[in-house]
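A single protein chain has been removed from this complex, and every other one stays in its place.
Chain IDs A and B follow the sequence of writing; residue 1 opens each chain.
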Amino acid sequence: MAEALAKSEFTGTGHAPAKSFELFARPTAKTGLVGWLTTVDHKKIGMLYGGFAILFFLIGGLEALLIRTQLIVPNNRFISAQLYNELFTMHGTTMIFLAVMPLNAAFFNLLVPIQVGARDVAFPRLNAFSLWVWVAGATLLNVGWISHLVPSWNFGGAPDVGWFGYSPLTSKVFTPDLSTDFWVLGIQMLGLSSIVASLNFIVTIINMRAPGLTMMRLPVFTWMALVTSFLLILALPAIAIALVEVMFDRNFGTNFFEVSGGGQPILWQHLFWVFGHPEVYILILPPMGYVSEILPTFSRKPLFGYPIVIFSGVAIGFIGFGVWSHHMFTTGLGTVATAAFAIATMAIAVPTGVKIFNWIGTLWGGHIVTRVPMMFALGFIWMFMLGGFSGIMHAAAPADAQQQDSYFVIAHFHYVLIGGATFALLAAIHFWFPKFFGRMVPEFWGKVSFWLIFVGFNCTFFPMHFLGLNGMPRRTWIYDSNMGWNEGNLFATIGAYLLGLGIFTYFAVLVYSFFKGQKCGNDPWDARTLEWSIPSPPPEHNFAAIPQVHARDAWWYEKTHQEEIAKEKAANIKAEEAHGGIHIPDQSWYPIIAGMGLLFGTYNLAQLKHPVVMFGNQVLGSHAPLAIAGLSIVVLACYLWSLEGPGGYHIHLDADGNAKESGGYHH
Amino acid sequence: MSSHAATIDHHHDSTTSTGIPNKKLLWWAFLASDCMFFGTLISTHLVYRLNPPPGNAIPTQVFNIELTSFSTFILLMSSLLMALAVNAIQRGNVRSTRTMLLGTMFFGCIFLGGQVYEFGHFVHMKHMTLSNSLFGSTFYTLTGTHGTHVAIGVLLLGMMYVRTFKPAAGGGLSMNFLHMLAVAVAAGVAFIVFVPGMIEIIYGAGIGEFLSSHAVPLSVGAAACIAMAWFARQSSTVEFGEKNAIDVEAVGLYWHFVDIVWIIIFTAVYLLEYL
Partner (left out) sequence: MTRTRSAHRKVLRFAIALIAGFSLALSSGCNKLHQVFSLSGPQSTMVTEGPVAKSQWDLFMVTVYVTTFIFIVVGAVLAYAQIKFRAKSDADEHAAVPAEAGHGNPFVEIGLIAGSVALLVIIAIPTLSGIWYTHDVPEAERGNAIDVTATGYQWWFKFDYNAEMMPLPGGGEAALVTGNELVVPAGTPVRVHLRTIDVIHSFWIPKLAGKVDMMPNRPNFVWFKADKPGYYYGQCAEYCGESHAIMRFRVIALSAADYVKWLANQKQPARTVTVQTAAADAALPHVQFASLTLNDGRAFGGSPGFDADPLTAWRKIQQPAASENASLIAAGRKLFKDKTCVSCHTIRGHDGAGIVGPDLTHIGARSSVAAGALENTPERLHQWIKDPEYFKPGNKMFHGFGGMQGYMKPDDKGGTVPNIVLNDQEIDALVAYLHSLK
């Protein structure tokens, strides 16, 4: 069991840390503002990701409702063309980068370390850094809204170039205001955050598995987190470079996408979609993971065809890099390239279909308990299947020439991203809420919200297939009354309000449950993976003893082999105590300082060539000194961070499993 | 844990599931990601090289292939020194590790200095700027990104070097910071002023003229070097040792990677033009 003990060490280098340098005393507050700002605990970081993501999910939803309200009748003058363009740009950007991705990140943080039987991620401070960089990016993206409230902060409003930012619309010639600069740097920050977080999860999943937890015993969700992390680190560089090129074009006169200098805007599309298509799988693979955990639990049966589900997930990841140009069928790729990408796109439908077959196989012969998470998971299968079918329709390139950039496409990807990703996320939130808050969500209101969301969603998006086939293009602020689109749009808007009501109910019920929900034990759903073996909410150290894994569905095995496991556990606790107790890393100020330094730096970098004006007086000729100051904070924080060392202290458990801290050894 | 073990296994870490130390795995994953960064930059460069707009710069008229070949050679040699540094620390030889780290940094600075000279030369003599041709845009962005990687590598090596002096007794943040500052300033002066100046001199510029026109930065650099020597004099026991081999090795991974990337860039951007 020495091996197991060793895994409770975070640094992994196997030597006692020496005394470290100090500038600030290391924060020790576990609660309150300081506790949250300096935390390195994966569960708290996960909560912060989740909280911010839900906030932006609601903001993005509000943007969607404003869009639908504008479209409720033809030639509506509810909002201006400019505001409409900002709204659809920010709706897309928000939902992808600030809602679904961070919600997935929240679950990575909350679940992955526990599912692999670890006490934290491999690099806890780096994990906190990812979070704060994400906050910086989210802030930059949304900072432009202030122009609508305070006209003297003239950023030109929120970004209005579309979430895809097709060049040359992003050129200074066509969007001279600052909104595009904020968009470029905001996305850049979010990308940085995702890469850093993904590196952390890759190391955590590959290297920090509990003894006995072989790769083919990993929970499916953790597997999907691993595949997603690889997709992120390999896909994001393409857009990062493309964004740098746009930034250079806008600020330093380069010609990457400047048509007059010989730039080829098509290159932006290639670079964007080389990232953008894997991004689709980045959004959907973790939800496939949630569903693959929830279905077996409520079917009371192991997942059908586990290895094939895993391999198909990996296959989706691989093929996902070879289909990007199907977003560009109308850009004149030529016949051969179009044919190749059409075939590749059809090929990717196979592993996706395989997953659906295996989920049905999981239900088959089970005892299906239709609790709320299960209802969302079943809804996911149905809706995702429909989204998949319209996806196949798009793979037929000539047919896609009619659907591309029409409402048909909107219907398609909302079926995949709401019917798919969001349904699964709502299932996951409901499923793991008791684990992390120790309270159940009332079934009745959960089901009400499910039906509102299900009906509202279909009313909103099903008619859009027909609007698209009837020739309604996307991203249009108004439409004419003679086009046959009036009824479909009215119907969709009413559906959107219903969907909004459903989402409101869903989160209102969560808030209620947070305060008043029925308390629950370790394992309210009679579930299968390791997180259900520990108390709800989990203690800081997760596990009293690092678990020994004997099978897939490790907790199910523990439940069915209680005596064997009890003996093992007692021995492990003793052995660990003999080695100084449970090691917990210290909190740190530097991740948030570095993150906020980056925010300050990039906020000023976006306005690089504009004079700094304070209270109507010009203070500086350009923002360059401030940008440099911000980036210097980052460098300095990283320097001090590296000197500070991981630090840490030990927890000792008494016979009842209650924790007692012993002094940190960095003092 | 096994902090007092007589031998440290540098090829297997028993605390991880795979035996690969976490730090090393992190670097490997990062390098995979970094491959995609360079892949994107190189593709951009080649796409525009194959579809040049009218009036694009003509690479063979701009390049100074002898100088670039020389600095490529220097960068390759720096990898050798880096490998020796890792080898030294794995044997627990801190003194030799320091020498090799300094040598690697110095070679890195020669390479960077070559690039600073090259950029200045291209802009002022060949009139190819970042913005006046698409070739300039892709060339400077690609090689500049690589140069930034080398510069970050030099900085990391500098931090590692300074770290080897950390006293076992702990403390000394201000000392560490000043030492780091001296290293950074010395390296900065070396590659921004000194090495490009030396190249100018080799190409026939006057030594006296160079010394007088860059007196201030050169004296600052000299002062930084003296400071480095002063900081390096201390002989109290240090905390750094064989157990830190993984840290040196991790930076080494990065350094070798940056080197390999340069071989690809040198081939794709420079050599291909002469085929």
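Convention: a contact is a pair of C-beta atoms (placed from the backbone, for glycine too) under 8 Å apart; a residue touches a chain by one contact, two chains touch by 3 or more.
The shown structure was predicted, so the numbers you read here are calculated from the model rather than taken from an experiment.
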Among shown chains, those touching the left-out chain: A
Hidden partner chain, touching residue among A:55, A:393 or A:575: A:393
Touching residue (missing chain; options A:368, A:520 or A:608): A:368
Of A:159, A:262 or A:313, the one touching the omitted chain in the full complex: A:262
Option from A:55, A:146, A:314 or A:483 whose C-beta touches the chain left out: A:483
Residues of chain A in contact with the chain not shown: 74-75, 77, 80-82, 85, 160, 162, 166, 168-169, 173-174, 259, 262-266, 296, 299-308, 330-332, 335, 338-339, 342-343, 346-347, 349-350, 353-354, 356-358, 360-371, 378, 381-382, 385-386, 389, 392-393, 395-406, 443-444, 447-448, 451-452, 455, 459, 463, 466, 469-488, 490-491, 494, 498, 526, 551-552, 556
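The working rule: only the chains that are shown with their structure count from here on.
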Chain A and chain B: spacing of chain centres that average the CA atoms, whole Å: 35
Chain A-touching residues of chain B, taken from the complex the two chains share: 1-3, 13-18, 20-23, 25-26, 29-30, 32-34, 36-37, 39-41, 44, 47-48, 51-56, 130-131, 133-134, 136-138, 141, 159, 166, 168-173, 176-177, 180, 239, 243, 246
Sites on chain A touched by chain B in the complex: 3, 6-7, 9, 11-16, 18-23, 122-123, 195, 198-200, 202-203, 206-209, 213, 233-238, 240-242, 244-245, 248, 252-256, 261-264, 267, 271, 274, 579, 639, 642-643
